[in-house]
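In this view, the complex is presented without one of its protein chains, the others remaining in place.
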Amino acid sequence: MELRPLNESNTNDKYKTYELFIGPNHPGISGNFSYVLDMEGHKIANVTADPGLLHRGFEKLMERRLWTQNLALIPRICVPEPDVNEVAYCMGVEHLAGIEVPKRAQYIRVIVLEMARIAAYLFSFSGVGGATGLYTAPNWAIGDRDYILDLFEWLTGGRVYHIYQYPGGVKMDIPDGWLDKLSELLDYLESRLPEYDNLIFKNPILQKRTKGVGYLSAEDAIENGITGPNLRASGVKWDIRKAQPYLVYDELDFDIPETGDGDAFSRFVQRRLEMEESIKILRQCIKQIPDGPYREKIPNPFQFRVPAGTYYSKVESSKGEFGYFIVSNGDIKPYRVYVRGPSYSAGLYYALEAMKNMRIEDVPVWIHSMDICPPDFDR
Amino acid sequence: MSEWKDLTNFFRGRSFWMLHYCTGCGAMELPPTMTSRWDMERFGVIPMATPRQADILLVTGYLSLKSLKRLIYTYEQMHAPKWVLGFGSCTINGGVYWDSYNVIERLDKYLPVDLYIAGCMPRPEAILDSFKKLRELVEKGEAKGYEKYVKNYEWYKANQDRVLKRTKPVLQKPEEVTRSA
Amino acid sequence: MDTKKNALAPLSALKYLFKKPHTVRYPKEDLDVFEKEGVSPRYRGFHTNDHSKCIGCGNCASVCPASAITMVEADDVKPANKFAKTYRPVIDYGRCCFCGQCVDVCPTGSLQMSREYIHSFHPDVSIPPEEEPEKVKEDFIWRPDQTYANNPGYVRTPDDLLGKTIEFERTDPREEPADKRKFSFAKFVHTYSKEEAKKEATRCLGCGACVEACPNQLHIPEYIRSIAEEDPEDSLKWIYKRNPLPLVCGEVCTHQCEEACVVGIQGEPLAIRWLKAYSASNVENYLEVVEEKMEKPNGKKLAAIGAGPASLSFGYYTKLLGYDVTIYEAEDKPGGAMMWGIPKYRLPKEDLMKDINTILSLGIKLKTNTKIGKDMPFDKLLKDYDAVFIGTGNSKPMTLRIPGEELPGVMQGLTFMHLVNEEKAPDLKGKRLIVIGGGNVAMDVARSSIRLGAEVTVIYRRRIADMPADPEEIKEAREEGVEFVEAGVPLKIYGEKSVEALEYAIASLVPDPNGGRPRPVVDENSPHKKVKVDYVVAAIGQHPNLDFLPEDIQEKIGFDGRRVPVDDFGRTSVEGLFFGGDLSNKRQDIISAIGAGLRAAKGVDMYLASRK
Amino acid sequence: MIFLKLLEGIGVGLLSLTVGLLFMGLARKITARIQRRYGPPVLQNFIDVFKLFSKQSISHGFAFDLGLVAGVSALLAAVVFLPMGQINLFPHNSSLIMIIYLMTMAYLGMAMGVSSSGNPNATIGVARALTMMMGYELPFAAVIFSVYIFAKTGSLTNIVAAQGGGFLNWNMVRLPFGFLAAEIALQGMLGEKPFDMAIAPAEIASGPMVELGGKYLGFGMLQHAVGIYLETGIMVDLFLGGASNIWIFVTKQFELFFIALLINAVLPRFKIEDGVKFMWKVPLLLGVIQALIVVL
Partner (left out) sequence: MLESVEKKVEELKRMNLEAKALGDWQFEVLVPRERTAEILAYMKATGYKTFIHLACVDWIDDQEFELVYNLENYDEKAQALVKVRIPRNKPEMESMMSIWGLCQVYEREIHEFFGINFIGNPNLKPFFLDEWLDIPPLRKDFDTLAFSQELFEFKEDESHGIKAPKRIEYK
């Protein structure tokens, strides 16, 4: 698509419609991504998605790198929640290579995943705030998310890209005192939740802005491959953690919260409620985590071969089903890896239907309520 | 006259308005930097919604070819004096995407970069540090990338055109291209 | 959760107006999460590299997913050990993604990451833009050193559990226990099973440090990789490129490579030797697998004297080049020292013959029981053949030069081993035997004698740690019940008809000022000891025996009684005369001899090609 | 004499600019506190404005320049007629109608300027700003009507004078519904949340300002600064009994502004039609009730 200078858009044959860009350089969009809106007055007549601004050719690059070298690459596929990539990829590789992961490592993985989920949900709170103009929300939420990043840094050595998972377990053990700090953090976050409720979810204006926006029925969600909290907010009780439990989720007690209205507000509330469940899971993990090895030994990167085969491994991320379709031909490098980003179907396909006849001010609300993350479909 | 200039530079260095264009994954550390934990507004840096209002362009990491095109438009829309910050490894020498077919290797071939920050991605402290460094440079009148761009416009343009306006396959194998129109 | 609308609820946020903000006041204030340490103790920042520990193996460069690391020749650093290279990693921070994988695979732990992370660069405005990319790139390319070492972040130390990417523990092959093996001459080290071999092979980092340490520069990483891919045939192909005696080397090689193995710096080195044995013993017919192309016979004739490893290797590679090779051997069986010097429990004779027969089956003529100089004059050889290769090795033993040496019951090591291998050794049951010397031959003698039922003491003039024998040989000998006497200097052998006793002194060891092995000094204060003994075996070294060569040739080639000086290709100053093996090698072991044979084969080919 | 008045006028203009910018700086500081951070220096906005005027600026045509200059100058002109403590340049001409008229002029000028930039975002923004104006002008008009009736004068000087003699004489106390309605309308006038649909960065990329850069944006900022001064000033004169000197005046202004800020910090923005509906429902109702009370 050719980018046109903005003031030319009015010289269309008719003055009936004009083009408006949401993104890539636009505060309303979550990342480097663009929707081109054909506007008819205040209403959106037609939407075109213009992805590829973040396309790095990961799938090609991964074919050129060793199995474990890829661990440095893949966190970058989903920037707000990198750990799901690492875990999903490692789980796929472990399944193909037939590696049993020690219990402790599985618990650590659950801890990492749930912390990442909380961080991502906090990030999506900031999305709510940013989209509706409630700037206190991002300031609070991202500030609190930073405490999670601090703990991540302590555990893994990296703030954003942890590069902590390794086929067979995790790279390092939990440091002394870390779990205590984690439960302190959970206390803090729990004390903060009512404040978020007051600021965001009980806010009458915010409710007015988000209720009824972007209604998504259960059938549409299933048909369009929309997963995760968005699907659950439409009333489908589907959570991979419950349905096809991986790691040690079957040993942990948690619920799938129900909101079920299918509009933007219920999607926000769904995330807020799931955050509580994540805190619950983390508390159980802290209590139950066993001693033992944190990693099953595997050969060094130069000699690590994965037996030939295909497998689709998936993880319930904060945005939905994050999947890795891995094809190996028995070599030291993957033959093909396909990454299934949870935002793909919503951001590139369903958006075009959902946004039709929407008003411009609902667009950011819709985008942030679906938690669309461009890096995971651009790859 | 020079005092006047110094004064201008003093003010310019204390009020960086940053373009809110998150080009790459380095943008992930910007929200923490902007918001309460690191609060870059303390240094007079605030995000702006449009290139017209902005003074500094943060190139937060790798640039795909498609982004590069938008970035150049954006840069040219900005009003001088304007500065470009190359953020993280990807802008310096390709970073971890050094062999990617869709990611440019070096930003300085296409836009004049005033300051590079090492890191993948840079921590908020590094970002704040770079703002301070840029402030110093601006106060001394050493950050003049925009003038360099104007002076060497032909050179930059040629490089930009080379990657953005391709007319033939790069690998010179047209007979193998089986793609239909 | 209650989501009822409440217009006043948001106002509760206003209480933060009166609370202290939680902003980190960088740079005045650090994060307080890690006890005021700024960033986490595991933070992955800029690298540090301890140049005195770094061995320049380049594993970091190979593992870097961003291709950020290159190895450059550094003139200003000293090699860390005798196998180390002076290459040092140079890191491009325009590429580095701070993943820490280079730290994980650093076998010495010298490459680490610090907690420093701030660096920015401002390109000069005045330089033309064409030069700017290079300038920028240069600024971000560093050769890490100890600059940030006082602020360590993500590190890997041997006792630390961080980064268990390299497998430090060796998978040893199954061995018979000492109390079982000491009664049998059967091979006590079993070859690897498939799983064990694979497990051991996958420890290899593929850096190739071993290749340079190997006297014959075998393609070690390649053949180990093939074993890891469960393909011993391919592995053997790689071995045969430079070594036609894979099973022999697999079982008795002195494995210099394992000393150089980078995994061995912090852990146990790879069992390269056993891996070779695995791939050789898993292939029935070598030649089917190797599929070496033989050139058409070119009609030129070559002779090799002595059917030891050097000549066999020489014969194999010249035969492949199309020459007609004849090997002359004084004994009745080929193999030389491998046949007569090495005891069966280390190298079973059928394994040796499997290797030798493979070589001979190429069509190499072997004339046994033909001693040059006695059964055939040397000049005739020189006349009949286009070139002659001499690989007779060391056959003249060194004597003790003490009184009583001529008594029956005093033997030389090699002679003793010859007898053992011929199964003509004297009955040693219940007898006392003393071995003098500390080399591999001494160990062979001692351990063979144990198996023959003797009580064995080894007397060595320095400490045990200084012994030239393989440490594992010494260890195994001890396990089998061999006793050791350190700093023992034999003085006199008593006896009338045969040996009855040995007197030796305990020398004081004077440290060598140059850091070498200490020097034993015997003076009047030294305690003397006299022990009863039935046999004394002196295994203190051998010299070459070139008596069959005419005097003028001996002089011309510059033979000094110990070694023949040759060039890289075994050439001497006499045209058409090539030397190899222990005659000319600095290291006197099988693999060096094979290497000498291979090089001489090349030398011969070059010589004859130039003469044409 | 005229020359002196002119000088005084310039002085008042500068004062309003300074106070306006200072208020904006304080606003950033206070919002930052609620957001759990420190915020920029109080004088940050002066730096920003100075910087903006030092930047290269791209014009989009004559209407663009004219509109923006008209925006600032109309507001500055309005300030001159505002009685503030002992400073009262035109005590006899301080007609409320005139000030309101000039204010509207200013916003129309701004609208004319930015819509000539051709950016659809700006156009949408202007459309929203004007719609919003319709929203808050109506309740504000109702309030002014009640004050008019109540004070029986249209001159701010007289209105201020009528409130003299203590707290209980303030219109705030005597016309509580009107004050409430005016407060809400003020929120809209200041463009604070929940009524900032006109700029809405996440939707239309800061709307009218989208094509402004350099000194044009500087004008925009100045206009906002004067706007804050003027609008809070009117409120002070109308409801808080004016002031005896400029310090008290500014303090009273700031109190009003402070309340607006707090609301701004904790609320998201309305959709435009919701905003207008709200304006026409709550404050208008309050204003009409007040008017009815006053009339009856």
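Note that the chains are named A, B, C and D in the order they appear, and that numbering of residues resets to 1 at the start of each chain.
Just so it is clear, contacts are C-beta pairs under 8 Å (C-beta built on N, C-alpha and C of every residue); 3 or more make two chains touch, one makes a residue touch a chain.
Everything numeric in this text was worked out from a predicted model, so none of it was measured.
Only one of the listed residues, C:V72, C:A186, C:L287 or C:M606, touches the absent chain: C:V72. When the omitted chain is restored, the residue from C:Y43, C:Y148, C:W238 or C:F578 that touches it is C:Y148. Residue-wise, the contact with the chain that is not shown comes from A:L61, picked out of A:L61, A:I298 or A:A354. Touching residues on chain B toward the chain that is not drawn are 65-66, 69, 93-94, 98-106, 109, 129, 132-133, 136, 162-171, 173-174, 176-180. Although one chain is hidden here, its contacts on chain A can still be listed: residues 51-52, 55, 57, 59-61, 63-64, 95, 222-225, 227, 236, 238, 243-244, 309-312, 321, 323, 325, 327, 335-336, 338, 340, 344-345, 348-350, 378.
Basically, only the chains that are shown with their structure count from here on.
Pairs C-D and A-D differ in how many C-beta pairs touch across them, and the larger number is found at A-D. In this assembly, the C-alpha centroid of chain A lies 43 Å from the C-alpha centroid of chain D.
Note on chain placement: the centre of chain B and the centre of chain D lie 37 Å apart, centres being C-alpha means.
Put simply, the C-alpha centre of chain A and that of chain C have 52 angstrom between them. In chain B, the residues that touch at least two other chains are 20, 35-39, 42, 49-50, 96, 99, 120, 123. Annotation for chain A: residues 26-27, 72-73, 136, 139-140, 143, 161, 199, 203 touch two or more other chains.
Chain contact summary for the complex, chain A toward chain B: residues 3, 24-27, 31-32, 52-57, 60-61, 64, 72-73, 76, 79-80, 123, 126, 138-140, 142-143, 145-146, 149, 159-161, 375, 378. Listed in rising order, the residues of chain B touching chain A in the complex are 19-25, 27-29, 31-32, 34-38, 47, 49-51, 62, 64, 66-67, 69-70, 73-74, 96-97, 99-103, 120-121, 123.
Residues 65-66, 68-73, 136, 143, 147, 150-151, 153-158, 161, 163, 166, 171-173, 175, 181, 195, 197-199, 201-204, 207, 265, 269, 272-273, 276, 295, 297, 299-305 of chain A are the ones that touch chain C when the two sit in their complex.
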